[in-house]
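Note that one protein chain is taken out, while the other chains of the complex remain in position.
Chain IDs A and B follow the sequence of writing; residue 1 opens each chain.
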Amino acid sequence: MQTMMQQMINGLSLGSIYALLALGYTMVYGIIKLINFAHGDIYMLGAFWGYYAINYLHFGFVGALLSAMVMASLSGVLIEYLAYRPLRNSPRIAALITAIGVSFFLENGMSFLFGANARNFPQVITTKTYYFFGVGISNVQLLILFTSLVLMVLLQFIIKQTTMGKAMRAVAVDPQAAQLVGINPDHVISFTFALGSALAGAAGVMIGLYYNSIDPLMGMVPGIKAFVAAVVGGIGSVPGAAVGGFLIGLLETGVQAIGLSAYKDAAVYLVLILMLVVLPAGLFGKRQREKV
Amino acid sequence: MLKNLRSKLSWLAIMVGGFILINVGVLTGVINTFIENALVTVGINIILAVGLNLIIGFSGQFSLGHAGFMAIGAYATAIVTQNMATPLGFYLAMALGVVIAIVAALIVGVPTLRLRGDYLAIATMGAAEIIRVVINNLKITNGPAGMFNIPPLASWPTVYILMCVTTVVIVNFIHSRAGRAVMAIRDDDIAAESIGINPTKWKLAAFVLGAATAAIGGSLHASYLQTIAPSDFGIMNSISLLIIVVLGGVGSMTGTFVAAIVLGIIDTALQNFGTLRMVIYALALILLMVFKPSGLLGRYELSFGRKRRARKEAASS
């Protein structure tokens, strides 16, 4: 029971990182139907910015987190403007290849500029572990869970309550109709990238603190898993992405806990395939059938 | 009939001509070991990408799991030939790899091929990763360290000939009853069903044939390079094959050849640039897609005898 609780806590911490990333995937996919392969690399950029902000600008955790969110936002918007916007009306496979190209570019560009080796993330917060009934939870874990939840609530508020959020939902449903009622899709798409990337940037800083190690390729695998989380939750659905992220995190730590850690990635993909076959629209998605 | 003969002879002349050209290059020393390596890599990439183009370009199924089937061929060859280091062993191993890849493709394809577009891509990617994780944890495959000292039973002529054979098989498959059925499903699956075509059956046929050629490519890869590891068959490897297909033009086999050769040249030319190589490669990829999203050749095919025509790119959605 204690180990199970412990795994739950570890799983939720990891899961909240996946959830933050998955939100970016799901929003971008919902609006321009693109698997933004470079999203995991934005998370890497966020982690690297946090590293420099803390080490050289002597920022505290909150300063590093917020500035990383801003920097990640800017990178996301810039990438969309330079690489994806020209391809908006091209075959989707071309846009996907471009996204892969951007991902390669960021990974190798960072390796080229700063070296490919892993480095220690500065520990701005001294890790303390609290025990409740034998179950340990560290202050970093609490911080990750708390920050993620705040960000998710904030995101939900922006999407549901603000004009821009409503415009986002309108463009996701029907870009042409949205344009007819005076919404500029370019602005909305930029805003979507800004939001999604900010969450990824925050996730990057937090994972740096949690795992204490960052490198230019750190975004690859979590990126793919977060996309899986978005699909499991139902692509395009914001609550789905959050729930999917937590589920994937729990699944991973759960498989590890029963001694099959070598198979934890396989378990994630197996769940993905089963999910797609049984419930193709995901947990929260809507299924549409083509009309004849 | 005469037209067919002329076309056949033209293709045969090209294949024999290419062989002689490389042979002369090797004999005169123009093609050194380094270039030979690059050529063989291009040849293996062509085998893999032609099969992937059949799946993506002609049957319209977006698969991102090609490296998984390649891994099956590679490991079957490594395991069998280490116990039977003869040419016969090599071809038996290749056949075994093909059979296992076909079975795996059926297991993966039956449930997933009804998914569309990106969903299928993610599902096939997941399936390939599962294959890789299993290989990573088995004893017979020597786990994450991989296998080395695989007997060198595939020389460049083997690769060249098999490249020609697999291409001829796939191109002939496309220009037949089966190929037409497969393309009809790609263009409009509802209309295809309305004329009596079972979509699942034909999609599966193309997927299985593509997987079988991937196993052949993997088999040659293992035997030529003599070392393999699970990390050689990851998502990035599936993606680099996808890049060849998209760069050449989805649905153009000629384009696949051109793209595999062009990328081979770029790769060789940038060999000494270290990390910068990948940066340039990535930039080139982005620029190419932004300025020529339909790939280098679109859907153009080189042909003899038939009236030449570039197909209209109608079904690009």
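Assume a residue touches a chain if its C-beta (ideal position, glycine included) is under 8 Å from a C-beta of that chain, and two chains touch if they have at least 3 such contacts.
In the analysis below, contacts and distances are computed from a predicted model.
A single chain of the complex does not appear, and UniProt lists its protein name as "ABC transporter ATP-binding protein", one of "Molecular chaperone TorD", "4Fe-4S ferredoxin-type domain-containing protein", "ABC transporter ATP-binding protein" or "M67 family metallopeptidase". Considering the full assembly, B:194 is the residue among B:194, B:227 or B:271 that touches the omitted chain.
For the chain missing from the display, the contacting residue among B:32, B:172 or B:271 is B:172, taking the whole complex into account.
Touching the omitted chain from chain B are residues 1, 4, 8, 168-169, 172-173, 176-178, 180-181, 183-184, 186-188, 190-199, 251, 299, 307, 309, 311-315.
Just so we're on the same page, only the chains that are shown with their structure count from here on.
The touching residues of chain A, counted against chain B in their complex, run 29, 33, 35, 83, 86-87, 90-98, 100-102, 104-105, 107-109, 111-112, 116, 224, 227-228, 231, 262-263, 265-266, 268-270, 272-273, 276-277, 280, 290, 292. Interface residues of chain B facing chain A in the complex, by the touch rule stated above, are 56, 62, 111-112, 115, 117-119, 121-123, 125-127, 129-130, 133-134, 136-137, 190, 235, 239, 242-243, 246-247, 250, 275-276, 278-279, 281-283, 285-286, 289-290, 293-295, 316-317.
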